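One structure is given below, encoded as C-alpha cells.
Note that one protein chain is taken out, while the other chains of the complex remain in position.
Our next item is chain A:
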Amino acid sequence: MTATSAPRTLYDKIFDDHVVDRQDDGTCLLYIDRHLVHEVTSPQAFEGLRMTGRKVRAPEKTLAVVDHNIPTTDRSKGIAEEESRIQVEALAKNAKEFGVEYFNELDKRQGIVHIVGPEQGFTLPGTTIVCGDSHTSTHGAFGALAHGIGTSEVEHVLATQTLIQKKAMNMLVQVDGTPAPGVGAKDITLAIIGEIGTAGGTGSVIEYAGEAIRGLTMEGRMTLCNMSIEGGARAGMVAPDEKAFAYLKGRPKAPQGAAWDAAVRYWETLRSDEGAHFDRVVRLDAANLPPIVSWGTSPEDVISVTGAVPDPELIQDEVKRASKKRALEYMGLTAGTKITDIPLDVIWIGSCTNGRIEDLRTVAKIVEGKKIHESLDYGMIVPGSGLVKEQAEAEGLDKIFIAAGFEWREPGCSMCLGMNPDQLKPGQRAASTSNRNFEGRQGYRGRTHLVSPAMAAAAALTGRFVDVRTLG
C-alpha cells in the first residue's frame, strides 16, 4: 500500500489502500470489498459469466437482494406482473447457481439494497463498496468508498472482485452551523445540489465535513451521501466516528470480539489529514437554511419553501433557458407562483434516501392524531426494509399512519422509480421524499417535488406545501 508522507484525504487513504495494480498512465485496478446486487442491473452480468464459463470470485463478499421491481402489497402469492416476476426469478436462480447469499421478497431482512447493507453491518468503514445502482453513494456515510457501476462493471466485479478505476478529484463540502428544528439532512443535500448543480461534483469524490455534518445521525448522513450522485459526484463520504461505530456494533455481518476492536482501531485513522489537498471546497451555512422544495425536473431545480417558482426567461444561455422552460411546462407551473400555493395530489414517503426508521418517526410525530388532507388522492408510506417495517410496527407508527389515512406498504423501491405498480398517473403532482424529479421518473407524465420527510408530512396535512418551521 502506498507509502507517502504528504497529507492525504479520507478518499486518498481508502483508494490507496485498495490498489491492486497501477499502470503507468494512472489507471488502477481497485479491490472491491463488498458487492451488493439487485434484480434489475445484474441478469446480463450473470449471463455474461455463464457464457464465458466464469465464476463469482468471492461470493462471500457479495450480497443479493430484490428491491426495484417488487410490489409493495402482499407478496405471499407471487408477483403478478410477468416481466418483473421473471427478473426476480432470474436473481434467485443466479444467486443459487453462483453461491451468493440472497434475501428474497418474503425475507424480513429484504429491503432497498442501500438500507439493507448498513442494517446488516455489510457496509463497513474503510471498505470499497459497489452496486449496479447510482445511489450506492449512500454507504459513504460510514466512511466507505462506495459508488454505483454499470452492468458490465457488475460482471467485472463478480468475475475479478476488482474494478478498473482512475483516481477522482477530492472535493470538500463544509457545512457549518446547526440547522433550525424541522430542517435536516435532506434540506442540506438539496441546498448543496442547488449550489453546485447536477454536474458540480462530476469527476470528484465529495467529503462532507463541519459541525452540521457531525451533528447528523447516521441516518441523516446516509440521506446526505445518498444524493451525492445527484450533484454528479462519483461518491460522497463522511469520516467515521463514534456514531458510525455505535450504529454498526452488533449488526449480523459486522466484526465481533477482537476483530471488532482491531477494526475500530483502524477505522479511527480514517479521516483527512490536517493540510490534505482538496481540489475544490464548497461551504454552506446550515444555520440559515430553510426547508427546500424542488420545482423542476432536475434535482438542481430547488428553492426555499418561502420562495416562488423562478423565471427561466432570465437565463442567458439559450439551451439552458429552453431546458428550464421545458421543465416548467412539464411541471405545469408558471414563474412567480409561490411554493406554498402549489396544490398536491399525492404524498409519497420512502426510498433509499428517506425510508429509514428515523424518517418514519419524524413523519409520525407530525401526523399523529391528524388526518391527511381531503384534497389529496392518497398518501403512501413505504418502509425501506422489512426490519424498518418491523421496528416501526413495534413502535406503533403504522397505527398512527393508518389512522391518519396513509397507506402502509411492504418494503421496496416502489414509487421512487416506479418500476413496480406504484406510479403517479399523468399530471398527478407529488411531494416525494425520494431523490429524483426527472421527467417520468415516478410515472409517465407524473410531477415530482423533492422534499424532506418532515415537509412531506406537513404537506400531507394541508394538501399543499407549508413551512414546517411554522408548525411549532
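By our rule, a residue touches a chain if its C-beta (ideal position, glycine included) is under 8 Å from a C-beta of that chain, and two chains touch if they have at least 3 such contacts; residues count from 1.
Criterion: contacts and distances are computed from a predicted model.
Student: Given the options "Peptide/nickel transport system permease protein", "Aspartyl/glutamyl-tRNA(Asn/Gln) amidotransferase subunit C", "Heme lyase CcmF/NrfE family subunit" or "3-isopropylmalate dehydratase small subunit", say which is the protein name UniProt records for the missing chain.
Tutor: Missing chain, per its UniProt entry: "3-isopropylmalate dehydratase small subunit".
Student: Given that one chain is not shown, which residue among A:9, A:41 or A:294 touches it?
Tutor: Here the residue in touch with the unshown chain is A:41.
Student: Give the residue, chosen from A:167, A:251 or A:326, that touches the chain omitted from the document.
Tutor: The one listed residue touching the chain not shown is A:326.
Student: Which one, A:124, A:347 or A:431, makes contact with the chain that was left out?
Tutor: With A:124, A:347 or A:431 as choices, the missing chain is touched by A:124.
Student: Thinking of the whole complex, not just what is shown, which of A:105, A:119, A:133 or A:187 touches the missing chain?
Tutor: A:133
Student: Pick out the residues on chain A that sit against the missing chain.
Tutor: Touch with the absent chain occurs at residues 20-21, 23, 25, 27, 29, 31, 33, 40-41, 43-44, 47-48, 52, 54, 57, 68-69, 83-84, 86-87, 90, 124, 127, 132-134, 147-153, 155-156, 159-162, 164, 166, 168, 197-199, 202-203, 229-230, 232, 234, 255, 258-260, 262-263, 266, 298, 300, 319-320, 322-323, 326, 417-419, 436, 438-441, 444.
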